[in-house]
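Before any comments, here is the structure.
Just one protein chain is left out here, and the rest sit where they should.
Here is subunit A:
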Amino acid sequence: MAIEKILKDEASEEKGERARMASFVGAMAIAELVKTTLGPKGMDKILQSTGRGHQVTVTNDGATILKSLHIDNPAAKVLVDISKVQDDEVGDGTTSVVVLAGELLREAEKLVAAKIHPMTIISGFRMAAECARDALLQKVVDNKENAEKFKSDLMKIAMTTLSSKILSQDKEYFAQLAVDAVLRLKGSTNLEAIHIIKKPGGSLKDSFLDEGFILDKKIGVGQPKTIENAKILVANTAMDTDKVKIYGARVRVDSMSRVAEIETAEKEKMREKVQKIIAHGINCFVNRQLIYNFPEELFADAGILAIEHADFDGIERLALVTGGEIASTFDNPESVKLGHCKLIEEIMIGEDKLIHFSGVEMGQACTIVLRGASQHVLDEAERSLHDALCVLSQTVNDSRVLLGGGWPEMVMAKAVDELARKTPGKKSHAIDAFSRALVAIPTTIADNAGLDSAELIAQLRAEHQKEECNAGIDVISGSAGDMAELGISESFKVKQAVLLSATEAAEMILRVDEIITCAPRRREDRM
């Protein structure tokens, strides 16, 4: 008799070899997809959303590309996931991690075809990953003590990160921008304090870092346009109609005159509130919520600059920058900390008017104004800059630095190769495969740059047999070059995260021997 069906109607079940094939193929397809964006000569992708307006994004950021894909293959989802985590955690290397995981699976597929048990492959991969990490640890340079050198390290890392992005033309300029911004953070990883404003127009070179703070808002009508030695009150309070918050309160009156009376009382209340605010001795008032015309007028009369509807982030940053506290009640003016700054003025960037706070007390926050030809360029520039900022802020905390340009991969590959030779048993095949997967990254970089990868990698491999070798791929001249001289560096933390998450993901996919897909949830028919 026929075996009973166990699963639901539309569910599918794939077993053993088929399941493994499905996940390998899916994972490799994803890796192939982002492969061409790797390296300084990597290409960009256009992503068109299916939503209304068919918005277009041009990017070569791995995480952004993968995030926008709708993927059905479960194994591919694992890769998308690691790329997202890499983005959250270190900000850069989102492409590398996917490519490495893809290469590991490609090698694993060959081993599985050669009848090596996946568990053996996994234990080999693990040993190899451990060994590769140790190899890197031995080669790291830590310049934390030497501020001058450390800054140049940061500069190099920023340039390396930016060189694969749209900003590569002006990478020195932007690297300087990013390093300055991150150093202002003084070790905190809170990138919120760095405010990026995008304004179309001008060229990328016109972008600048502002020491102060720029708020994308207009100054109220009839109020002073510049204020020197400003005392700022940052507030989050209702300045429209200050409602009575007690539940169930409502106005019930029996004549028109009463309505008028209550309205006056309301106005009076507002006036009192404004008076209280003015009593703080301020000359600038920034509120998160709307300010209606009536209080605005009162402020204008008192010669106070009132800025309404600054969004939540803006308020928080402004409070950070000026050192004031966010206030919601105004009864004790003496104990509210006010923010200070030297000068508030209205500035023009392109067509738009912005408010500029300069000479602020706490130097933690700053603003980067990006200019560029179109919104797409700006978006991509922001992403690139964000990557650079992330990497830098992580490097400030963990100051270990490696060389770039495929150098770390070659170092790891060499160490792993040696391990493979020493390991008895079937595992050595897996370890060998791991080293091949590592070499695939410089190979891809070279391929993307249109170089003869086979030749180059062979040269690199030979170079690396020597002690203390700094050889990597010099994409500009198309040959093996000294990475230390060329000033190409990468953060150790990023490389380590790439190595470990890629291995983890590959391991996870390898362990699977059965895929069970549940029946898709039925949409309710609304016909």
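Everything below uses one rule, namely that a residue touches a chain if its C-beta (ideal position, glycine included) is under 8 Å from a C-beta of that chain, and two chains touch if they have at least 3 such contacts; residues count from 1.
One rule holds for everything that comes next: contacts and distances are computed from a predicted model.
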| item | value |
| --- | --- |
| Hidden chain of the complex, named as in its UniProt record, picked from "Protein transport protein Sec24A-like isoform X1", "T-complex protein 1 subunit epsilon", "DNA repair protein RAD51 homolog 3" or "Exoribonuclease phosphorolytic domain-containing protein" | "T-complex protein 1 subunit epsilon" |
| Of A:Gly39, A:Pro118, A:Gly212 or A:Gly404, the one touching the omitted chain in the full complex | A:Pro118 |
| Touch with the omitted chain, as defined above, among A:Glu172, A:Glu261, A:Asp301 or A:Asp352 | A:Glu261 |
| Touching the absent chain when the full complex is considered, from A:Asp81, A:Glu346 or A:Glu382 | A:Asp81 |
| Residue ranges of subunit A at the interface with the undisplayed chain | 1, 3-9, 11, 19, 23, 72, 74-75, 77-78, 81-82, 84-85, 87-91, 117-119, 126, 189-192, 236-238, 244-254, 258, 261-262, 264-266, 269, 316, 319-320, 325-329, 331-332, 335-336, 390, 393-394, 500-501, 504-505, 507-508, 511-521 |
